[in-house]
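A single protein chain has been removed from this complex, and every other one stays in its place.
Take a look at chain A:
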């Protein structure tokens, strides 16, 4: 945990109330983002995102599977996050389980939509190969390599970048649809289909310290928070998910205000991320 003296605590809180944080940022300013794509060659898509000293890797793997009986016309997506002990000694052994689960669930809530799959970041019906028989299962794995606060936002942007890097092999189905047998599929290893990732949201976590909210909090600032709200917003300015974690209770009007601030900040963050993605793809 972060050990801070009374003076340091006062300095952090005072800085936030005067819109000049300990590292020189303003309240609604992110740290420098750097993006790299294609870092895991075995995966269908992967990305490394650095947000200050926080570093996360996301990989997307696609496997052919069977759609669930309830939704025969949709593919499946699952998200797992692991916090490596390299990030902090407290993640050793089973120490990371609680945080990993919390992050996985928060990401699932923000990116996968409801139970029916409606409102998901990716159009699940685009993952279908043969209705009710064959579909793509997407496994999204996040790994926290280095932790310096704001893990959720970093993971969400890494997943967004990894998805835009993902190519799903083109599949040729050779069998008439009338037969009941398992259809034969021929997975092409040359042609790939890209996803439409324009509606994949980003997550902006607003951390409330004193009366003000800040984005992209460092662990020192997180230790001073009274509560935090994570809002996921897509490019069209639509809210895709919302999580309030820990801390004191909030007045509903404050929450509405936080959402509108998050919406505003997210559009800037999205365009920043998009330009980073473009330059990462150009570099590759």
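Convention: a contact is a pair of C-beta atoms (placed from the backbone, for glycine too) under 8 Å apart; a residue touches a chain by one contact, two chains touch by 3 or more; residues count from 1.
Here, contacts and distances are computed from a predicted model.
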Which of the following is the UniProt-recorded protein name of the chain this complex doesn't show: "Ubiquinone biosynthesis monooxygenase COQ6, mitochondrial", "Exosome complex component RRP41 homolog", "DNA replication complex GINS protein PSF1" or "NEDD8-activating enzyme E1 catalytic subunit"?
"Exosome complex component RRP41 homolog"
Tell me which residue among A:148, A:222 or A:276 touches the hidden chain in the full complex.
A:148
Which one, A:37, A:59 or A:230, makes contact with the chain that was left out?
A:59
Which listed residue, A:16, A:35, A:49 or A:88, touches the chain dropped from view?
A:88
What residues on chain A make contact with the chain left out of this view?
40-43, 46, 53, 55, 57, 59, 61, 63, 80, 82, 84-89, 92-94, 97, 139, 141, 143, 145-148
